[in-house]
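After the structure tokens below, expect a handful of questions from me.
Every protein chain but one is kept in place in this view of the complex.
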Amino acid sequence: MEKMSAVKRAILCAACIALCYALPMAFHAFGAGSVFLPMHIPVFICGLTCGWPYGLLCGIAGPAISSALTNMPPVAMLPTMVVELAVYGVVSGILMQIVRTKRLYVDLYISLVVAILAGRVLAGMARALIFAAGSYSMAAWVSGYLVTSWPGTLIQLLFIPSLVYALMQARLIPQRYPKTKTGDRKV
Amino acid sequence: MGSIAGKQITFAYGYDDAPTLNGVDISVKPGQLVAILGRNGCGKSTLVRHFNALLALQEGELSVAGIDVRDEAELWRLRRTVGMVFQNPDNQFVSSLVGEDVAFGLENYQVPRSEIPGKVSAALEMVGLAGFEERSPHLLSGGQKQRAALAGVLALEPEILVLDEATAMLDPVGRREILAAAMDLRMRGTTVIMITHIVEEAIPADLVFLMNEGKMIAAGTPEEVLTVPELLEQAGLAPPLPVRLYHDLRTAGIALEHCPLTAEALAEELCRLK
Amino acid sequence: MSFEIKSLSYVYQRGTPLETPALENVSFSIGDGEFVGIMGHTGCGKSTLLHLMAGLLPAPAGTVLIDGEDINRKGYDRSVLRRKLGVLFQFPESQLFESTVEKDVAFGLKHSGLSTKDIEQRVQWAIETVGLDYSRVKGQSPLGLSGGEKRRAAIAGVLAVQPRHLILDEPTVGLDPMGREALLELLVKLNRDGMTILMVSHDADSLGEAARRLLVLHQGHLAADGPIGQVFADMDAMADWGLGVSQSREAAGLLARKGLEVPQDITSYRQLLPAVLTALKGGGSP
Partner (left out) sequence: MNSQLTGQYIPGTSIMHRMDARAKFSGFLLLIAAVILTGTIKGYLLTISFILIIAALSKLPPEIATGSVRRMLPFFFVVFLLNVLFFESETPLWQWGIVTISIDGIAQGANILLRIVLILILSNVLTLTTPPMALMAAIESLMSPLRFIGVPVGDVSMILSVAVQFIPTLLRETDDIRTAQTARGAQFESGKLLDRAKALPPLLTPIFLSAFKRADELAVAMEARGYRGGKHRTKKASQPMPVSGWLALLLCAALCALQIFLF
């Protein structure tokens, strides 16, 4: 499989946007709820597999559509959420393009971890600017973005790279480092 | 108009060492109803995806409706000439409204906005879904979904229609609906190519191609291809029930005059014996 | 009795304007080691029935007994049910998720308390039973297998827990003739070894070959229940329910209309061929 066509990227992005709505519903149905941050996962996957422009769109449109359809997240929470998710999509996409260590999992983890950090920092800043200029303290950010979200972060770190790998195994996205004809395999 | 001429088509996917298509020849005349038979993974879907250049031709020659599939300048005319309906009825819709979805192809070819509603309702009428414009595809039955997808293709008035296992996921009712629509189109002069592993669906065809492991192992009329169990078995398929019975009766010492393809013909043959 | 279904009813979206009855007062029972087919037009309530019978939906009205136990009783241990009842849904290959076939097939054995060695043996048995080459596939990603192999791997995952009863929903859809043949052979063999099999399908040919008894659901009611030959015999009734019969049964009907003395409770080719031979040789002794 060569590089993905623009149409394919676009439609994969559409599927991820739809999952931004469907996954939280599924998680909700069995009580896992929002502690696992289900809406974040499709955005990371979209950024990592389709590239930053699609990651950006998924980060904006995913929460926005969900919000328009169910008011979850409530429209009032939307701006900071959009900032956070859009940064995830963009940063993970750009890093996947730049970082090429010849090892898939190393590339994935670098992109993912930097994206997670960047998203949370920028969202904290956005929240401070929008809701409470000057008063939004470090402690509130730490509590909101690091402490209460650790189960979700854990899921993201454990699960997202192996999911990308599974998508490659299933030949749904191209191999990042295709094995050469001589048979030596690089993962 | 609606012809297909392919010689020595060979194709390999990047992840596979063995070629999926290995020197395939195919020739179809305009207005024919053609069945391409073979088991899963025999290369039949890969073959038809060359007809509208969804897959780029790697080796060999292929011209469809007089267009060389390698000619990139003609790509969009080619795609408009060859319509394609796929296997999964759920994975072909771009819109939450049937009418908007049928209009999708027309919009891609920049058909003027004013002409679109007329063409959409005509296409829906052709597949027996007149007035379904405002319906949601998700609330339709499997057969209706496939017919709506067919309408989206027919709106572009293709010369060749490819049904890529379009009946495989339908219940018997839905399957009959799609086959009836295919017959109807052939009556209107469209070349219809059906990809299937159900041998019974090939019986009304004008021409049957039999594929196995990337090769074309037989081509001919249904009478020529479907009455030879060895050939079908070689392709991993089972002969139609009347053919099977014909051969088993022969083994038991009872020879029918002709090998029947349908149950009706079988009944007649047997009565002649009595 | 494997299954005893007593006056089971179910309503979709109860209490909303979209309220529609899915099942109304359905009762039947299935004995140990039976091979039962269920047919019904799309939307007849058969998938609801299947979910209720597998304990995947709570039964609001009526009871479901499996091996004599009410599965909706308070305190009933569902993990016991999961081990004696296997369920194979439509397109089961979409459940595959582990990194290797071996791990995926072993998934259902996770909480079984079996030793690692026993699990390995069960997994090997299951993979070989569905006709895959154990040493070749065990370390492979299930996602990289071909379509037919994926289906087999998914079936192996259900068989690995060695259930006593197996429920299948449209298991033949998407299979080519050889894949279908192999699956039916497997089911018949499992059934011969004592497994109760309940197969929901539109595929009258497959049911005609493998099932011995047929239930027909129509608009939420149990419309027919009997030996499959008897149910298929009434082709008009089947047509009224929006259902077809097997090709062999259809052929038998046509032959009879042309004056050939062929019995009308034929369901499979296995029965058709000798019947035609007998009829042609003058209707004497078989």
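By written order: A, B and C. Residues from 1 in each chain.
By our rule, a contact is a pair of C-beta atoms (placed from the backbone, for glycine too) under 8 Å apart; a residue touches a chain by one contact, two chains touch by 3 or more.
Quick caveat: nothing in here was measured; it's all calculated off a predicted structure.
Shown chains touched by the undisplayed chain in the intact complex: A, B, C. For the options B:Q8, B:Q58, B:S136 or B:T221, the residue in contact with the chain missing from this view is B:S136. Interface note: of C:L8, C:A22, C:M39 or C:A54, the residue touching the hidden chain in the full complex is C:A54.
Screening C:G62, C:P92, C:G179 or C:G208 against the full complex identifies C:P92 as the residue touching the chain left out.
Listed by residue number, the positions of chain A touching the unshown chain are 5-8, 10-19, 21-23, 25-26, 29-32, 35-36, 41-42, 45, 57, 61, 64-65, 67-71, 74-76, 130-132, 135, 137, 139-140, 143, 151, 154-155, 158-159, 162-163, 166-167, 170, 172-173.
Of the residues in chain B, those that touch the hidden partner chain are 49, 52, 54, 76, 79-80, 82-84, 86-88, 90-96, 100, 104-113, 116, 136-139, 149, 152-153, 156. Of the residues in chain C, those that touch the hidden partner chain are 18, 51, 54, 56, 79, 82-83, 86-87, 89, 92, 94-97, 107-108, 110-111, 143, 157-158, 161.
To be clear about the criterion, only the chains that are shown with their structure count from here on.
Counted by C-beta pairs in contact, the busier of A-C and B-C is B-C.
Between the CA-based centres of chain A and chain C the separation comes to 40 Å, rounded to the whole angstrom. Note on chain placement: the centre of chain B and the centre of chain C lie 30 Å apart, centres being C-alpha means. Multi-chain contact residues of chain C (touching two or more other chains) are absent.
Listed in rising order, the residues of chain C touching chain B in the complex are 41-42, 146-148, 173-179, 181, 202, 204, 242-244, 247-248, 250-251, 254-255, 257-260, 269, 272-273, 276-277, 280. On the side of chain C, the complex with chain A involves touching residues 97, 99, 141, 143-144. Residues 1-2, 171, 175, 178, 181 of chain A are the ones touching chain B in the complex.
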